[in-house]
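Of the protein chains in this complex, all but one are displayed in their positions.
Labels A and B are assigned to the chains in the order they are written; within every chain, residues are numbered from 1.
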Amino acid sequence: MGLTHFLVLAVILFCIGLYGALVKKSAVVILMCIEIMLNAVTIAAVAFNRFASPELFTGQIFTLFIIAVAAAEATIGLAIIISIYKNRDTIDATKIDLMKW
Amino acid sequence: MTQTGLWLIMLLPLICGALIALGYAFFCRKPAISGYLGIAGVGGSLLLSIWGLIGLLGKEGASYYAPGFSWFAVGNSIDISFNLSFDPLAAIMCFVILFVSLMVHIYSQGYMHGDKGYPRYYAFLSFFTASMLGLVLSDNLLFTFFFWELVGLASYLLIGFWFTRPAAANAAKKAFIVTRIGDVGFLAAIIILFANTGTLDIHSLNGMAEMGLIGAGVVTIAALGIFAGAVGKSAQFPLHVWLPDAMEGPTPVSALIHAATMVAAGVFLVARTYPIFESSATAMLWVSIIGAVTAIFAATMALVMNDMKRILAYSTVSQLGYMMLGLGTGGIAIGIFHLFNHAFFKSLLFLGSGSVNHATGTFDIREMGGLSKPMPVTSRTFLIASLSLAGIWPLSGFFSKDEILAGAMDGQFILFILALITVFLTAFYMFRLYFVAFGGTYRGKGNPHESPRVMSWPLLILVVPSVISGLLNAGGGFSSFLGEEVHTGFFEGLFGILLHPLALVSLAVAGGGIYLAFLMYKKKSLSPAIFTERFKGLYMVFSKKYWMDDLYEGAIAKNILMKGVFAFMAFFDRKVVDGGINGFFIQKVLFSRLFSRFRTADERIVDGAVNGVASITLEGGKVGRKAQTGQLQSYGIYLAAGVVVLVMAALIIW
């Protein structure tokens, strides 16, 4: 299968994740959709690596780092969500709008 | 002498004065310490300047130089900087200033004892000394002018020291204003010199003048301008009116400032820029004329004064005239030599008069008399100083006066005659003063006694130079130190001078004056009343000071200026200027009345436009702020939309 197939797959995944991140009320679901987006990016990176320069592992290294950082980010994000929940008893993203006009 | 030493000469009194000023509260509680501090500053500077003076002796044309800082520099062409230059002339002046200042500092401990402003007095004295030193040490004409003004300020502060007395406050004002008039000339001279030569460094200017590089007209105007400043500061005719009034200040101040140093600043300035004067015969002529005229003019007024300090003040004016005459006809050395001698005996006379005041409580000689027995030190030193002033051999005044007369005789004979008459008058009025105050019986109401030691010792110390300073030039040592050629030996100068006819004539004239005073006031064989009767007109002229004060204060200040010029200017301001402005606005009001029919249109259109702009902003803001929902997701949509737009734009453009 050619490069473009994988890349289109990545794009579709990315858009689904983006839609979910923009539309969902619950903060945990938003986080899940962000993880989907990150996975889409990793697919694209590895696809490039496989089809453009397989002997250089650049795309895979990149993906490794992305995974590591995504893990850290998920940790922190969930910690924040739990902390908000403890303060406000809700994690509805639409209710967290202190910076309103 | 090192460069630091040279700077310290000027800075030590300044630092001491500043310390007194800064710690004023402390010094008010312990005033004596401020006196010691002032004495320490001046004493230290005196030692440094003596060291420098010794270093310069015997070396032809030597001088010390201490670079300072660049004050104003523009590119390569203009550079005004402040450096110190210690050449023979400056060395002599420093010595005079510091020596007399030290004596005054010591003396004032007694004279000003118990005065509430004691620390203030010493702060001002130190400030004055520092400014005067800066004036003589500066090597740039502009900085000389700065210090000139500072010295004038110090004089104002010290004359008006007892400022609660209206006479003192007015005298200080008068001194400052009158000298200011002369300073205008000085400033004009500076500007002209700078515009024509591009430098204000004194050595450069003198060099240029000697080589004839400055144009003839320029050099004359510059010299006359500088001389105008000297006329003001040294109280020459017609700007002499401030000096007698300046006697309202404390007597030690009069001794320091108005006998020995500040008034000598004018003479110093002419000597400092002497090559400029030498290049202009007109200027030299004017210097001599005004000098001689002042000498005789002031001497006539001293004849009829009854206030001891006023007599001495007019005597100072007269002697300054002598110095100017000496500079104009004889050369730098002669004028400065008389300045050197005069400083010592005149300050001695002033301090002596202060001592008399301390004892009797008055300066009016009609209330004194018979003071020689209760005040031996004062009366004897006073006698010696008077003899020196009158020009009796071998005291100091004789030598310098004789040289001035010799120079005048060679140069301008009329002026020489005037100077010779002045010798007579000088001797006469000084001994009138001596015999009336110290001879006869006591006519006053006080209890005359000798002053405390702290006041008598300066008198005794000052006697020494009054006697022997003349000998410094008997062999021409003084003149050659200042760079002039002299060919006599010491003893020929000392004794051989008596063989010259001129010396004998001047001694005879002076002796005649003393004798006349003796007859009139000691032996009382001649009555002064005869003279006042026969010369009633002259007497009136003299005692009314030639009506010059009336001219200045009455006619000029009151009538011409106040009623005339200023009144006219106030009138002009009120009627014309204010009237114009008011008229303009009346026009505007009329216009607006005329177009009041259009007021609604004005209101609607103009105001509507302005209000419209304001409301657009307001409503726009109200709408715009709705975008701030505070919800991250809507911001995310904006982001994504923005990315879409950007990418589409990139695609289309490429």
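Assume a residue touches a chain if its C-beta (ideal position, glycine included) is under 8 Å from a C-beta of that chain, and two chains touch if they have at least 3 such contacts.
Definition applied: contacts and distances are computed from a predicted model.
Per UniProt, the protein behind the absent chain is "NADH-quinone oxidoreductase subunit J"; the candidates were "NADH-quinone oxidoreductase subunit J", "Monosaccharide ABC transporter ATP-binding protein (CUT2 family)", "Spore germination protein" or "EcfT protein". Contact between chain B and the absent chain runs through residues 631, 633-634, 637, 640-641, 643-644, 647-648, 651. By the touch criterion stated above, the residues of chain A touching the omitted chain are 1, 3-9, 11-20, 22-26, 28-29, 31-33, 35-36, 39, 42-43, 46-47, 49-55, 57, 60-61, 63-65, 67-76, 78-83, 85, 91, 93-94.
Please note the rule applied: only the chains that are shown with their structure count from here on.
The touching residues of chain B, counted against chain A in their complex, run 625-633, 636-637, 640. Here chain A touches chain B in the complex through residues 18, 21-23, 30, 93-94, 96-101, going by the rule given at the top.
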